[in-house]
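Just below is one structure, and these are the notes that go with it.
Heads up, this is only part of the complex; the chains shown haven't been moved.
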Amino acid sequence: MKVKVTRKEHFNAAHRLFNPMWTDEKNTEVFGKCSNPHYHGHNYEMEVSLIGEPDPETGYLFDLKILSDLIREHILNAFDHKNLNLDTVYFKNLNPTAENIVVVIWQILRQHIDNKYELKIKLYETERNIVEYPAH
Amino acid sequence: MKVKVTRKEHFNAAHRLFNPMWTDEKNTEVFGKCSNPHYHGHNYEMEVSLIGEPDPETGYLFDLKILSDLIREHILNAFDHKNLNLDTVYFKNLNPTAENIVVVIWQILRQHIDNKYELKIKLYETERNIVEYPAH
Amino acid sequence: MKVKVTRKEHFNAAHRLFNPMWTDEKNTEVFGKCSNPHYHGHNYEMEVSLIGEPDPETGYLFDLKILSDLIREHILNAFDHKNLNLDTVYFKNLNPTAENIVVVIWQILRQHIDNKYELKIKLYETERNIVEYPAH
């Protein structure tokens, strides 16, 4: 009787898509206006989902207030109102595409959530561009 | 060639999170303001999904008007504009957490939908707190 | 050069529509299922708008963080996860229709916001039922 619970949070950040091994021309060719050297930004919406068996005493799978606090402490404090390329350790050597951001968020939260829960992340870079990890 | 169809409906209800085996102090400690003895409430949004093979004659998996009528008869009539703890048989002895509500909705509808269709429920307690059953 | 700024917040509450001068029959006739004696509830979404001249030094009309704090202190603390009829002083003798709630919110916030700003409130009881005060 496994249930999935999801908490939605958001952060606002600047970023730039860029591969330092490439010339500026190649970066512009591949990433277009997303490679603007002065950065652009997004309101990122994030859904953090846990899968497991609810506790019969509480009727909760996981207290969503505690999940919200974990997201605030480990993700929002690091990413909200930040420049992802310059202000975080995660994207010093990793291109902050939505695909890479969603995997990084999963890797960070995985350390703080008991392995009896399956963990999934969905990230909206815009209303029309969305990534999920893991895929299934 | 399996397709999934989903119908979205909503109901407005009051509830209170509460474990009768616990002291008031323990209830407040675990459930916080959600345990207010005078109740609070939500606009619950509910997605009911069926999975199966569409009928080649109609091109329908399941007539969504009929699905909407089933949801109205078996869920909305029981839950809409009700106090989940006091006005329903389902939560007399079961804490009306979103996790428990989503399982109850699944159990009720499962009796009225042919077993050739897989059934899944997604329930939004708020825009930011969401549960699904079954999880996969 | 007047600008309007809006901050959106929400609270979850139980309520019951009821006129104590009327018989139960008349209450049911007029308010239908909204008069359920055991209450029902909503996720109320609220937009608080201020109109005035931005400060040329800051470029702000009003710091929306401060507005958000004012709403939390004076509205959310009183209404969120509460029973509007039983847990608030405002609806002891006033029917908590959306029309009356939006006027009460305006009256409370008006005392905490300088009169140089025009104040307007928009309240979503559901996605499909909305009230605004003042009307123009």
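Chains: A, B and C, in written order; residue numbering restarts at 1 for each.
By our rule, a residue touches a chain if its C-beta (ideal position, glycine included) is under 8 Å from a C-beta of that chain, and two chains touch if they have at least 3 such contacts.
What you see is a predicted model, and the numbers here were worked out from it, not measured in a lab.
S.K.: Taking the 3 visible copies as a start, how many copies are in the full assembly?
M.R.: Copies in the complete complex: 6.
The rule is short, and it goes like this: only the chains that are shown with their structure count from here on.
S.K.: Calculate how many whole Å lie between the centre of chain A and the centre of chain B, each centre taken as the average of the chain's C-alpha atoms.
M.R.: Once rounded, the distance between the two centres reads 29 Å.
S.K.: Nearest whole angstrom, what separates the Cα centre of chain A from the Cα centre of chain C?
M.R.: Averaging C-alpha atoms per chain gives centres 34 Å apart.
S.K.: Chain B: which residues touch two or more other chains?
M.R.: Residues 127 of chain B touch two or more partner chains.
S.K.: Which residues of chain C touch chain B in their complex?
M.R.: 10, 12-15, 33-34, 36, 38-43, 80-83, 86-87, 126-127
S.K.: Note which residues of chain A are touching chain B in the complex, please.
M.R.: These residues of chain A touch chain B: 1-9, 47, 51-52, 54, 57-61, 63-65, 118.
S.K.: Looking at the complex, which residues from chain B come into contact with chain A?
M.R.: Residues 17, 19, 21, 30-32, 94-100, 102-103, 127-136 of chain B touch chain A in their complex.
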